[in-house]
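First the structure, then my questions, so here it is.
Rest of the complex left out; these chains stay put.
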Amino acid sequence: MAVVFEKPKALADVSTHYCPGCTHGIIHRLVAEVIDEMGIEGDTIGVCPVGCSVMAYNYFNCDMIEAPHGRAPAVATGAKRAMPDKYVFTYQGDGDLAAIGTAETVHSATRGENIVIIFVNNTTYGMTGGQMAPTTLPGQVTQTTPYGRNTETQGYPIRVCEMLATLDGVALAQRVAVDSVPHIREAKKAIRKAFENQKNKRGFSIVEVLSTCPTNWGLTPIESLTRLREDCIPYYPLGVYKDITAEEVVK
Amino acid sequence: MERNLMKGNEALAEAAIRAGCKCFFGYPITPQTELSAYMAKRMEKAGGVFLQAESEIAAINMVLGAAATGVRAMTSSSSPGISLKSEGISYIAGSDLPCVIINVQRGGPGLGGIQPSQADYWQATKALGHGDFHLLVYAPASVQEMINMLTKAFDLADEYRMPAMILADGLLGQMMEPVTFPEIKANVVEKPWATNGHQFKRKHNIVNSLYLQPDGLQKTVQDRFVRYEDIKKKHSEAELYKTEDADIVVVAYGATARVAKSAVNKAREAGIKAGLIRPMTLWPFPEKQIVEGTKAASDVLVVEMSMGQMVDDVKLSLECSKPVHFFGRTGGVIPKPTEIFDEIIKIGGAK
Amino acid sequence: MAKMEVNFEKCKGCGLCTTSCPKNIVVMQKEKRNKKGYFTAECIDMSACIGCAMCAMMCPDCAITVEK
Amino acid sequence: MNEEIILAGFGGQGILFAGKVLAYCGLIDEKEVSWLPSYGPEMRGGTANCSVCVSDEPIGSPLVLNPSLMLAMNLPSYDKFINSVKPGGKAFIDSTMVEEKSDRTDIDCFYISATQLATDNELNGMANIILLGKMIKETSLFSLETVRKAMEKSIPPRKANMLDLNMKAIEIGMNY
């Protein structure tokens, strides 16, 4: 009998600190699988800022840099500019990437910085106990929107892929989800494409992954998958918002 | 070697390139814009990276990323921009990364003004961000010294794995003076900790400042402070000028020290035994040199372009054993030699 | 014949794997807690397993290995 | 009175709530009290614990290092704290969750299958209170009257219906 599925090598053999059923774990694995498949673990530098995934440096086996909250794209830019032949990726939450780090996100995108951004959108600040994130859905109850997010006073969610797709430097902007095996397969393909883009010096690639936070959503892990499917995906439609390689093919 | 006129800001840039700085990330701000402009012209040709960041915060974090990979990296700004970098600097210190940061100070607080100032002394020496940490802080007083100190800053930053700052001001950044560039032997320090791809040849490296266990965090901080003690012992610097017999010793650094030296000379001409101590490193503070230079003195006069920030360090160096007077100008006003001379007279006359 | 195996100590008892098995043979047991205190997942009919690894793909903790 | 108490378990087991009830008991009896939770990401899928001090004197550090009373609801918590209990102290352990037994002879250990008891009595999620009942019984720190008042204070108004259930759990613990 042959092993058809096991932990990828680029992931350390340790138990993560993530809550049971948190899909951060699935997304970690997908990134690690791509690194394994491309054989680039020795040439990869990961950048993780603050958020539930802050300790990802203990989970990925490639070299890792821990970045200040929101600044991973800047840190990645520094690393990539210093080492243009290495693969540099960031792994960021929605609070990190779309709130405090908005400027770094937009500018690394418009610069066409040749990096990969894995953007984990779980519609809340997981690490700090479930406050409103820029991506929190209208009406969603969080620690700082105890009566549900009121768009009148607390504004509207940002659809990051749609926004970044307006920028010339972006090579790939795609939104995927990890609520089911077919979607997980799609997510992995997108991540692979992003890393291939970096290999081929095509510029900035972002893969937005819709993810769960059972703990702060107040749902079981399985209920969380349902919410992801029924509430989040409709608001954040999955799909490719920009893909310059597709354009190359089409034209 | 040929002497050429060069602006302080440009000299810093050229010196950095010669010291092997491979990455420069900046954001424009008066009075240090020429530094970036020079880098924009020369850095790429010299095989390095110049990138104008979208903000000071992005710039300092790009430095963090580049420094993490083991290359020499630098950024530059002026007072408000340095405040914005403070979180990042604290992270760099907490991650034990070397780098060089330039502060060409201007008047504060807030937007303040753009004229020279020394009101970021406390920030640079005690609290450039949250938490227990220090930067090496060099205080040049001439364009030539900016060049020399920049090289040293890179070397010591690498050696001790910590950020170093050149604390200049608008006067030094903007003025031209004759300079020469010494042949520089870039001090190549091994960086086995660098996150530059492990190539399957070593365990993965991690650059990090997070320690969830208080004991672990305490230990790294305490270890860092052991290194600080070593630096204090070996690397504090000061210039002592006519202090051997001086009754009144002026303590001043940077541009202010130039003015103070004129005043001291004037006082000597007037028959007053005045001297000058010029701290060249502000952290570590040259405590021993302060004691040494004031041996003969009855009074000490600290002069700063601020409301008085270094004055406490002078008092503490002397263990409050002598009267320490203060004369300050702030907001971009540069003290005049005559004003300092008058203060010296006042103190002398008060006897 | 295929085989799926749940690492008893790694499993966090989240149940996600149970949602994805096409054969509906992955369930949560209610007998024995692991060291962390979780009831873990298990395969109740290994002979029905087709080794598709869909359970494993859904597991956030790499707690499942599949052989075929 | 000068009790330093640690309560520990998983997040979700009601550790912080049980501690709060204790602190309110002290407040009602006009003692000096403090309550301090562990906080931060260690809560993510890890252990949660809190320190409660009840004393006749003003309280210095609210952080309890060597508890006189300890309540443990899972193995990691038990492992972490069992050896820190003061000689002469008491430990209350949910034996449904913790199979081990301490070999310390200088403290009193009480093993209560609280989680099982809760399930059996349709008091799911109240193993914490059952353990608390046992603690109050064995220490005689507070009267049942005080505990009831403390419960009233601790339970938010919109969950007032939980009061009786909690008191039932207290009694089960006291009668164990």
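Some points to look at:
A, B, C and D are the chain letters, set down in written order, and residue numbers restart from 1 in every chain.
The criterion applied here is as follows: a residue touches a chain if its C-beta (ideal position, glycine included) is under 8 Å from a C-beta of that chain, and two chains touch if they have at least 3 such contacts.
Bear in mind the structure is a predicted one, so any value in this text is a computation, not a measurement.
Across the full complex in this structure file, the chain copy numbers come to A x2, B x2, C x2, D x2.
Convention: only the chains that are shown with their structure count from here on.
A separation of 40 Å divides the Cα centre of subunit A from that of subunit D.
Distance from the subunit B centre to the subunit C centre is 59 Å, each centre being the mean of its Cα atoms. One finds 35 Å separating the Cα centroids of subunit C and subunit D. Each of the following residues of subunit D touches two or more other chains: 41-42, 45.
Taken residue by residue, subunit A touches two or more other chains at 18-20, 22, 54-55, whereas all remaining positions touch fewer. Of all residues in subunit C, only 1-3, 9-10, 12-16, 18-20, 38, 51, 53-54, 56-62, 64-68 touch subunit A in the complex they form.
On the subunit B side of its complex with subunit A, the touching residues are 22-23, 25, 49, 51, 53-55, 57-59, 61-71, 73, 87-88, 91, 95, 195-201, 204-210. Subunit A makes touch with subunit C in their complex at residues 1-7, 11, 15-16, 18-26, 29, 180-181, 184-185, 214, 220-222, 225.
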